[in-house]
Structure formats: C-alpha cells, structure tokens
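Of the protein chains in this complex, one is absent; all others appear in place.
Moving on, here comes subunit A:
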Amino acid sequence: MDIDTLYALRSSSGLPSHPAVFLVLLVLTWALHMIAVHVMLGSTALALTGAFSSNANWRRLAGPMLDTAKVAVSLAIVIGVAPLLFVQVIYDPFWYVSNVLSARWAIAFIVILLTAYWAMYHHYFVGKEGGSATSRWSLAVSLALLLVAGFIMHALTSQALRPELWMAWYAPEGHLETAGSGIHEFNLGRYLFFIVLAAPVTGAWLLGCRRYLDRREPRDAPYLDWIAALGNRLMTAGGFAALICYAGWMAALPESAAGFPVSFWSIAANASILLLIVIPALFRSASGGYGPFVTAAGVILVLATVREALRHRILFGTHGYELSTYAVNLDWYSNALFCLTFAGVGGFAIAYSVAIAWEAGKTPGIYTASPRVNRLGGFALAALIVWVAQYFFFGFLVITR
C-alpha cells in the first residue's frame, strides 16, 4: 500500500485532540495491560505448577496464585480495552486492515478468552487449594488458551506492520480471499519475548507478596523465605530468557525495520532487561519488598516505548506515515470530560478502593475504616454524584438550545 492509500484509510472524521495525546496514552495503557497480562500468566503458571506438585510449599502457593490469576485476568481484559481504543484512533488504517484480514481469528479471540476464563473458574470452584485431579486440567487448558489469545493479539499487531504485503494476503494471485481465515504474519521471538517477561514480572510480584504477608503471617518464615527465593529466581532466570527471545525478535525483523536492532531504542531495551536480571541483587530482597515490582513496572513501560519506536521506525521510516498529520477537529467538552473524570472520579474511587482493600487485607477480623480512608470514599462518592449531575445538566442544555 502506498502512502496516499494509507492516509486515505484514515477516518475522515478526524481526531478530537492532537494525535500525540493518544500516542502517549496508548503506550501508557498498553504497558499497564502488559503488566496485568504478565501477572496473570505468571500466577496461572504457578498455580498450575502447584496443582501438579507434591511439594507442600508449591501446593500452598497454588491457592493465593489462583486468586491472583482470577483478578489479574479481569484486570488484563479491562485495561486492554484502553489501548484497544487508542490503537484504533491513531493507527486505524493498520489495525482495521489487519483485523479484517484475520477476521475469524479476531472473532475467535472472544470465544477463546471466554473459555479460558471459565475454565479457570471451573478449577477454582471445583477444586480449591491446589485443585482436584481433574479440575487441574482445566487450569492447564485455561493457560493454554490465554497463550493462544495473546498469540492472536500478537499476529494482529504484526500484520498491521506489513502494509506492503496486505494486497498479497487479501488477493493472492489476484483473486479476492474474503474468508478472513488466515494468520499471515508473526514473529516468534517477539511473541515469546512478551510472554516470557511474565516470569520476571511475576517474580517481582512474589517479592511484593512476601513483604505484604510478612505482616499478617509472621510466624511462617520458612514458607515466606521460600516465596522470596522463588521470586528472585524467576526474576533472574526469566530476565535471561527474555534477553534471548529479544535477540530472536531482532534477528527476524523485516527489511522495513532495518537498523532498529542497533538503534538507541534497542540498546535501551537491552539495558532495561538487564536491570530485571540484577534487581534481586540490587534490592537484596531476601525478605521481599515493593521496590522490585515498581522497578519491573518501569521496565515494562520502557519496553512499551521501545515497541512503539519500532512501529514508528517501520511506518514512518519506511512507509512515510506521519502520525502528526492526522486531521484534528478539536472537541473541548469531551477532552475536559475525560481528563476530569479520570483525575477526579477515577482518582478518588481507585485510591479509595485500593486503600480499603489493602487495609482490610492486612487486618484480621473486621476492619473499621480510618477517618482518612473514609474521607477518600466520601470524595469518590461526591465526585460520582457531581458527574451524573453535569451529565444531565449538559444534556438538558443541548436539547433545549
């Protein structure tokens, strides 16, 4: 596809804000999506290992990991909606074509994810605490399907980066192929890279858990130490595995990304992966702590930026697609609506939710909210009520004008 066509494929409705705003949000929310995906994959894998293990520590870890996995799946999905929105907004020519060309897979993604989620719940309800002999297989199915779902996402992203091949995929030998049944492009190294990162991220998560549980179950030192050791191992070994996959990804980049493996961005990627490997030593985290997870989250953000730089290298560098020329039809109201809702309503409500869950989790018995937590909840509620009021206010204003 030539550059004129790529531009023609843009929505003629334009954007309600400058494209850079969406780009930043895309990278940020995608990083959050991946952190949730990594914790989800890692905790599912640990729960699965525990379900099939006879080691007492492993069996014991399986329970909380399954609980983690359940919540992480829903967070991965909910957070995934945001980059899904933003990628359509600024990369619509690429995202839509890629999806249509693999339409059956885009639809299958939904069914696969649903089955994976319910399979996980099946294991949870049928066999808590390490699972029953049969239900643990449904956990295995769940993990496998989650990996397939991730692969579909990966393929859709990869295809979006190959406009020069679209026509060959859509009309092989000049005949329209409208079934949308093919997966046309993938990069195994890249896919494995983003999957393998689950190990260090989950390792960091375990170090955080170790610290959190310390307060509640101080007498359980051997188990807790075991968790910390596992976390450290996952970080270091997983970091090495990621390094290898990254090399595989770079080695298999298409012509259109020439030079990227030795660019500044790629060096930054390598450095940040190395950071993952040395975190255990850096934080001397035998007793756990929250530092490693915060650092790991930072690393994912760097990698998300690098991934975006690669997209820029290909789409701009090779195809000449300039994001900044997207037409803008500024819409003040909705810009303000989002910013205020995000900061005001979202900020208070999420802060309150996290605070109360955190405190209640640490308190044996019934937790009575402190005045500060209570105030936070009051603000959240008030913000919601103000939000609903402004909605109807502007609504009536519009219909009576």
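Definition applied: a residue touches a chain if its C-beta (ideal position, glycine included) is under 8 Å from a C-beta of that chain, and two chains touch if they have at least 3 such contacts; residues count from 1.
The rule is short, and it goes like this: contacts and distances are computed from a predicted model.
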Undisplayed chain, where the name is taken from the UniProt record, one of "Heme chaperone HemW", "Acetolactate synthase small subunit", "ABC transport system ATP-binding protein" or "Cytochrome c family protein": "Cytochrome c family protein"
From A:L84, A:A268 or A:V302, residue that would touch the chain that is not displayed: A:L84
Touch criterion as defined above, residue of A:L165, A:A297 or A:A349 at the omitted chain: A:A349
Contact with the hidden chain (one of A:Y170, A:F186, A:Y212 or A:F240): A:Y170
Positions on subunit A where the hidden chain makes contact: 1, 4-5, 8-17, 22, 25, 71, 74-75, 77-82, 84-86, 88-89, 92-93, 95-97, 99-101, 103, 106-107, 109-110, 113-114, 117-118, 121, 166-167, 170-171, 174-176, 178-180, 327, 329, 331, 333-335, 337-338, 341-342, 345-346, 349-350, 352-353, 356-357, 360, 366-369, 373-374, 377-378, 380-381, 384-385, 387-388, 391, 394-395, 398-399, 401
